[in-house]
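These notes concern the structure reproduced below.
Only one protein chain is missing; all other protein chains are in place.
Moving on to chain A:
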């Protein structure tokens, strides 16, 4: 017992030492700020986007939406127990997928456009083929011991999930089995984003940390701290060298992978609502962040200033997305509407 205690103490000491070492290494490269680098960049001015369409069809809170790679179709999920696939150009509903469990929290479109996936409090990720005559359940991925918070397809044969059981998981859709389980978070995993080269992904969790993972090795490569509450949303900056997080602490932050630290924060004393979702414009200059205050606020990612707002929802904005061609923003809300702006 005594020798165990001694070993434990020595390990704890090593832990503390390593943490101090990491902080010192970060501080050593912290020789400037985004705002000073941004000094020379032109102001974006006031960003005023117009509401172009209000998509009506869901009968309860919308929890999630995801654009298809064609920048035209979009899938939304509501706790009315349905997934709806929309043609955003016409505003028409193309497919309705009835869910076994209405408690959906996340939805994703496969890059091919053939499949969609969803999951939530049922702890499962269910994959549907929406190109068949009527939506067909392809797979029920059942191994998480907590809710499904987020899912993203790599292809028609692989999908990544983030769960309330604190793990993320890479699944093989051909076998329906887990390929790799990513463990390191000590809080519910809420959100994930894939890198463009699909070799890494980032996750945000209720332990207020964001982590960078090697998709094939299954290892956690870097851990980013700074938030003081749950991270609900995460997205890569288009260059792939940074990512943005949104949190219940009412702020968003940009972290640079190569500097291994936060490089700029987005917060405002007048904003006292948690961030639920976020999306970036194609150049990465604009951040569209959905908040509990019923609005989607627009931030200049380089200068850290609020430059606009998308107002119109009558309840919390729960999801936000910019399509691949960057031609607009979609916001989804607990008010049961999806809105398209540009």
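The rule is simple: a contact is a pair of C-beta atoms (placed from the backbone, for glycine too) under 8 Å apart; a residue touches a chain by one contact, two chains touch by 3 or more; residues count from 1.
In the analysis below, contacts and distances are computed from a predicted model.
J.: Looking only at the UniProt record of the hidden chain, which name from "Mitotic spindle assembly checkpoint protein MAD2A", "Large ribosomal subunit protein uL4", "ATP synthase subunit b" or "Guanine nucleotide-binding protein subunit gamma" is the right one?
T.: Matching the unshown chain against "Mitotic spindle assembly checkpoint protein MAD2A", "Large ribosomal subunit protein uL4", "ATP synthase subunit b" or "Guanine nucleotide-binding protein subunit gamma" yields "Guanine nucleotide-binding protein subunit gamma".
J.: Which of these touches the unseen chain: A:124, A:148 or A:340?
T.: Here the residue in touch with the unshown chain is A:340.
J.: Touch as defined at the start, partner being the missing chain; which of A:52, A:100 or A:199 qualifies?
T.: A:52
J.: Would you write out the residues of chain A that touch the absent chain, in ascending order?
T.: Considering the whole complex, chain A reaches the absent chain at 1, 4, 7-8, 11-12, 14-15, 18-19, 21-22, 25-26, 28-34, 36-38, 40-41, 44, 47, 49, 52-53, 71-72, 88-90, 184, 219-223, 237-239, 241-242, 254, 256, 258-261, 263, 281-286, 301-302, 322, 325-329, 340, 342.
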